[in-house]
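Note that this complex is displayed minus one protein chain, with the remaining chains in position.
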Amino acid sequence: MREQRRFVNQMKPSEAMDQVFLVREKDLRTTKAGDRYISCVLVDRTGSVPARMWQASQAIFDSIPVEGFLHVKGHTEDYRGSLQVVIDACRPYSAEKVDLADFLPVTELDVEVMWNELLELLRPIKDRHLKLLIKKFMEDRELVAAFKKAPAAVQMHHPFIGGLLEHTLGVARAAGALLPLYPGLNADLVLAGVFLHDIGKSAELQVGTTMTYTDRGQLVGHIAIAVIWVSEKARALAEETGEPFPARTLDLLEHIILSHHGQYEFGSPKLPAVPEAIFLHHIDNLDAKMFMSLRAIANDADPDASFTAFSRELQTRIYKKSGQL
Amino acid sequence: MREQRRFVNQMKPSEAMDQVFLVREKDLRTTKAGDRYISCVLVDRTGSVPARMWQASQAIFDSIPVEGFLHVKGHTEDYRGSLQVVIDACRPYSAEKVDLADFLPVTELDVEVMWNELLELLRPIKDRHLKLLIKKFMEDRELVAAFKKAPAAVQMHHPFIGGLLEHTLGVARAAGALLPLYPGLNADLVLAGVFLHDIGKSAELQVGTTMTYTDRGQLVGHIAIAVIWVSEKARALAEETGEPFPARTLDLLEHIILSHHGQYEFGSPKLPAVPEAIFLHHIDNLDAKMFMSLRAIANDADPDASFTAFSRELQTRIYKKSGQL
Amino acid sequence: MREQRRFVNQMKPSEAMDQVFLVREKDLRTTKAGDRYISCVLVDRTGSVPARMWQASQAIFDSIPVEGFLHVKGHTEDYRGSLQVVIDACRPYSAEKVDLADFLPVTELDVEVMWNELLELLRPIKDRHLKLLIKKFMEDRELVAAFKKAPAAVQMHHPFIGGLLEHTLGVARAAGALLPLYPGLNADLVLAGVFLHDIGKSAELQVGTTMTYTDRGQLVGHIAIAVIWVSEKARALAEETGEPFPARTLDLLEHIILSHHGQYEFGSPKLPAVPEAIFLHHIDNLDAKMFMSLRAIANDADPDASFTAFSRELQTRIYKKSGQL
Amino acid sequence: MREQRRFVNQMKPSEAMDQVFLVREKDLRTTKAGDRYISCVLVDRTGSVPARMWQASQAIFDSIPVEGFLHVKGHTEDYRGSLQVVIDACRPYSAEKVDLADFLPVTELDVEVMWNELLELLRPIKDRHLKLLIKKFMEDRELVAAFKKAPAAVQMHHPFIGGLLEHTLGVARAAGALLPLYPGLNADLVLAGVFLHDIGKSAELQVGTTMTYTDRGQLVGHIAIAVIWVSEKARALAEETGEPFPARTLDLLEHIILSHHGQYEFGSPKLPAVPEAIFLHHIDNLDAKMFMSLRAIANDADPDASFTAFSRELQTRIYKKSGQL
Amino acid sequence: MREQRRFVNQMKPSEAMDQVFLVREKDLRTTKAGDRYISCVLVDRTGSVPARMWQASQAIFDSIPVEGFLHVKGHTEDYRGSLQVVIDACRPYSAEKVDLADFLPVTELDVEVMWNELLELLRPIKDRHLKLLIKKFMEDRELVAAFKKAPAAVQMHHPFIGGLLEHTLGVARAAGALLPLYPGLNADLVLAGVFLHDIGKSAELQVGTTMTYTDRGQLVGHIAIAVIWVSEKARALAEETGEPFPARTLDLLEHIILSHHGQYEFGSPKLPAVPEAIFLHHIDNLDAKMFMSLRAIANDADPDASFTAFSRELQTRIYKKSGQL
Partner (left out) sequence: MREQRRFVNQMKPSEAMDQVFLVREKDLRTTKAGDRYISCVLVDRTGSVPARMWQASQAIFDSIPVEGFLHVKGHTEDYRGSLQVVIDACRPYSAEKVDLADFLPVTELDVEVMWNELLELLRPIKDRHLKLLIKKFMEDRELVAAFKKAPAAVQMHHPFIGGLLEHTLGVARAAGALLPLYPGLNADLVLAGVFLHDIGKSAELQVGTTMTYTDRGQLVGHIAIAVIWVSEKARALAEETGEPFPARTLDLLEHIILSHHGQYEFGSPKLPAVPEAIFLHHIDNLDAKMFMSLRAIANDADPDASFTAFSRELQTRIYKKSGQL
């Protein structure tokens, strides 16, 4: 069914509709004339749309699975400037038959390919202790599984399974490209920092049918989580090897993680005070901003406008036509 | 010799001088007329004063121990509005014979008495896990020794041996006094937070003949250090007892530590988001500000002025005469 | 009727309804089918809810008293995710028969008990002039009546009759608990400041069927109002006693009031520059923040969520489950 | 002697010196060779200069009056890039024989002429109550005397006797010139606000041989002082006339004073919320900034530079050559 | 028809309606009962109002011109607290027959009269080069035409044809009134700056049936546009006259334009650093704020309220009753 799917962000008024949605909420209501109707919200990975089913029965209402899948027949219309779906008929649909990637936003890239490229980009690390420490992280299957699945951020409407890996890879590529230009930097520290700077998001964010903060994520945050993990892994490594993990290396790695947001007001308890930390902060920021601005253009709703809607993250509208001069 | 000691902050021009100082730096220089003289800096726990010895020899110069003690005879005088000591004669003095408390700023209170009162104030903690965790910290002799010795802050000129304990006790007393007024608070969490919120300063600051940040203190900071320690002790405890340390309790305790500065710009990576964290932030801040303002008055140089000199920490001058109406 | 009352913040869809409300607004409208219906807003002390009466007549519409009481029969339902009341029948209800405390948010504590405790807490003031000045305020019946009735703040949806007294008492208790810990403070000044710091709110805010700023409150503000009152009372006292009120005491008291918000951006024209002013600012702030955070938890709409909705005042969501570990 | 006077800001190295100064501080010191010399600071209304008298005696030292006048003979020289005076001979000088205006910065304009022009500019006020209120202020001889003498601000090095009147007149002229352009404004309120907005500085600042804040000025500030005065005068007026002073007029006048700094961070507890308050804030600011920038140019030390030194108030250097294109 | 016109901001519920509107958007929808109705938005220069036509046909729907004019018969009613128009009948209306000034917000003053007064106010400029430069701008017919038509700003709901000229004239009048009070200023520079400071808005903003930013306006902004124009005109002038335009005059004029917003955060890349630039910034700001505050009062929706709704630009509500004491 994938080819024919009409995604929420593609839908226009007056279209016929015959496909499956994730259901977010449902209500059974009464019209002013005393008739009952169902109001619910239909969702796919591109957004959500309100729907109505007029002259509905309690039985139909009961059959609709909240946070489950529903096959919907009907049509779209414009209601007060927003789109809504009018449902003619509907029946529950098995989760096993859907392609989950249609309903949860997922990286468009291949997770294992990205992971292998990331491993490749970290391979040049020479420092023995850093190498072992990263190996230690990579052997933590549960953590790696969470890392591959985590989004890079919980943003309104467009969280992203695999986003953390995609972003980490982007930063690793930028590091790989730029390190030769700044030979004064300790490349080992930079690369280890690239891998670990956001790894705490694996535990800060959780992915179900939505993407949200975990309680621990909200109370402790990915920066402190990552620093605790680095400390724990270094200690475990020292126990295994019988050799203490070098304190100075640990200080530097923890500093890079703690300072990578670059400013206090963005939640870094330390300002970057090591050249490698300053470097990482900037390429991390660059990769994030490139994604935001290019995505703002790609996702903008109004094809006629020269500028996107206002972006709160970038504090401006983005001009959409710089690709072609 | 203590009774007769004239401390640096008590010295006035034209006083005779016959006592021991800590020497910070020394130089052998030549006057315009070609004579050699010694320039050095004399220090005690209340401050430092430049000193000169005219018509000095290389031998005398060599005998002066930098970061060691020197018995000085001479007198004070005013030089360009500042006090200096003119040395007539001097000889090195054994560190064993001095009372170190004269040369390093030290709490005026008894460390063990304070420690015992703190233990007493923490005794009401009922939660078994928190109780064990704090016990775990208290059994770490090295840490407790550092905790008792650490200053609460490296401030210009007035760091303070035992200051961390004195401040922690101050906050514990305030908690003890206020908790009955806010019965909605979890007193166990508050008291555990009081004990642990600044404990990382034991490793952030170091005390020799001066008080400075450690490299780890500067790169990682006491907030992250404390969170790592809590995580480590909880894990060790779990290994000992065979019972996992409750994750939610750990989240909350780490949150309280991470957020206790109250604002991002003061180095907290999380804003207080738990009533107990908000409470701790405020009483911590109150105790610090009370100390700053009362000390600014006590230490102010000009007895005739109604206001102290401008306090950078308090962003104002402090009125000195509110004690008596 | 109190026991059976279903407050607005307790109501759920599909409940039968038979009780009295305060009416905030009403409209007579026409449906698309040409029928007339009444739209109005029903209010009690916990919030407001929209209501509809279908097939309504002009006569019924005219009988509904805006800012008066209405006995309503009908039921609740969910409309577009929000609750609304469907009215089957209604009739005006005498204001004399209602318990006003059901309709206006009121402190849950006994005002006279609080007032007496406050008097008790102020009793230790020794300074003769401050003692007389406070007596002067307490003899101003009109002012005391307004003080006992005023809310501590106009906050969205939850203003609070008696809130000013409740907060002042909270601060007085905190002062009473903490003053023994900071013997360097002038307790007389602190206690007088506690009583007077927010007293201007008695004229800044007004309580009718809603709580709003007075014009004078908005133009002049409670800080300046309080300072003017202190100045007036001191002058009146001097005229009565024939003895000038000490200028320095007046300066200090006015300073404590002027600076108690602690920062310029919160409307204090002076930063706290007297230890007693710094102290008052902190305990005032503590009491306010404790109330906000504990109330945010108590009032949060979603029982399943770990965190409250975002609190603009506290700049974060509040974790709701710290009470039990 | 005025014609021949060489003011401090005119002095250059290697000039002979034979004139009277105000003495700020003095010290008797010993050179490295054992000789005694006097160090003191000489002041006139344009600035201060350090001075030395070599081979000085105790008797000469004792004869020098601190905060008194001294007739000095000697010459100037450059010492480490700054000017100093070398005194050959000196003797105390009677305060009665000096022209005080040489030693304290004073407006260059005639105070009574300015005062009369100000009265003239306020004459158009029509509102009876405002007219009487201003008259009430003008009949307060002590206050008017202080008003005429007060500086407009205590700025480093250049406080200014009569500056408050000069600035108030400048704002009154600007109001007079601009009011016809904004007929929507209530001119009476504007003019009363012009007269009263800074009047509290009469009690905030004091003029002796230096200009400083009074304790009340520092604790309460000119804004609150003025509001208290307005309140007192209005009350006194009501008692005299037996007619209450209109509350709304009082609210507005107090608001204009409270908000005239325009922003919280500049010490206004209220933002301008009345058109007349917004107007006054802007012309007050304009007059102050015009003075600052034109004076920065007039007083700049380096005649060759295109720009003045950095002005902290204006946050920039000022270009000095815009007068001629 | 002008006299009888009922503007959108004058309309109340239950009024009959028989007049022309500009149509902004239209939709053909289906009621729950299956009937079709038209939803559209009607606009005039004072605002917009939603409208409904029940039992509408496709033919009627097709006849309604979006961004064109429609003669509407029907009545108003209140819908959920907002006004809406119920259309009984409608027909398209010729743009040639309407008075455009009813549909686009336009200055209430005469553009040519304002332009001539502006010319008169610039006449005193004596500097030959500035005089020629301004003449050069005034001979650019296209630019002058755009200048006369441009709004001074794109504000929500109330852009303003001729607003740029009206504001420029307001600033010129203020300059004319105040320059005699500050004789230290170079009046030529001020007046040239007045004329040119906002002239770039002629290209930054565009006026159709709405007022919006041009792409160039959004990317480059009126400040840089104006500086480029000044540079171009000066170069063209130099080519014509064979005499170089004085570099210093150009620097100063460009500086005045670049700095006239007064602060970096308002988009000025330079802070005012020339007295004439500081002056212009202040009178520009004054004229804008006077307009905003007086208009906020004039346009406020609620006649009973003492204060306007919150003004985001002025960061406060404005008191509406200061006109009469």
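Lettered A, B, C, D and E in written order, each chain numbered from 1.
The rule is simple: a contact is a pair of C-beta atoms (placed from the backbone, for glycine too) under 8 Å apart; a residue touches a chain by one contact, two chains touch by 3 or more.
It should be emphasised that the depicted structure is a prediction, and the values quoted were computed from it without experimental measurement.
K.L.:
So which shown chains sit in contact with the chain we cannot see?
P.N.:
A, B, D, E
K.L.:
Going by the contact rule already stated, which one of B:19, B:39, B:209 or B:263 would touch the omitted chain in the full complex?
P.N.:
B:39
K.L.:
Can you say which of A:66, A:89, A:119 or A:273 touches the chain missing from this structure?
P.N.:
That would be A:273, which touches the missing chain.
K.L.:
So that we can see where the missing chain sits, which residues of subunit B does it touch?
P.N.:
25, 27, 29-30, 32-33, 39, 215, 218-219
K.L.:
Write the list of subunit D residues that the hidden chain touches.
P.N.:
Considering the whole complex, subunit D reaches the absent chain at 31, 33, 35, 37, 54, 77-81, 86, 306-307, 317, 319.
K.L.:
Write the list of subunit E residues that the hidden chain touches.
P.N.:
Residues 215-216, 218-221, 223-224, 227-228, 231-232, 235, 247-248, 251-252, 254-255, 258, 264-270, 273-274 of subunit E touch the chain that is not shown.
One rule holds in what follows: only the chains that are shown with their structure count from here on.
K.L.:
Which pair, C-D or B-C, has more C-beta contacts?
P.N.:
Comparing C-D with B-C, the pair joined by more C-beta contacts is B-C.
K.L.:
Given a C-alpha superposition of subunit C onto subunit E, how large is the rotation in degrees, taken in steps of 5?
P.N.:
For the C-alpha superposition of subunit C onto subunit E, the angle is 120 degrees.
K.L.:
What is the identifier of the chain with the smallest separation between its Cα mean and the overall Cα mean?
P.N.:
Central chain: C.
K.L.:
Centroid from C-alpha atoms only, then distance subunit A to subunit E, rounded to Å. What do you get?
P.N.:
It comes to 42 Å between the two C-alpha centres.
K.L.:
Two or more other chains in contact with one residue: find those residues in subunit B.
P.N.:
Touching at least two other chains: 248, 252, 255, 273-274, 307, 317, 319.
K.L.:
By the document's touch rule, what are all the touching chain pairs in this structure?
P.N.:
A-B, A-C, A-E, B-C, B-D, C-D, C-E, D-E
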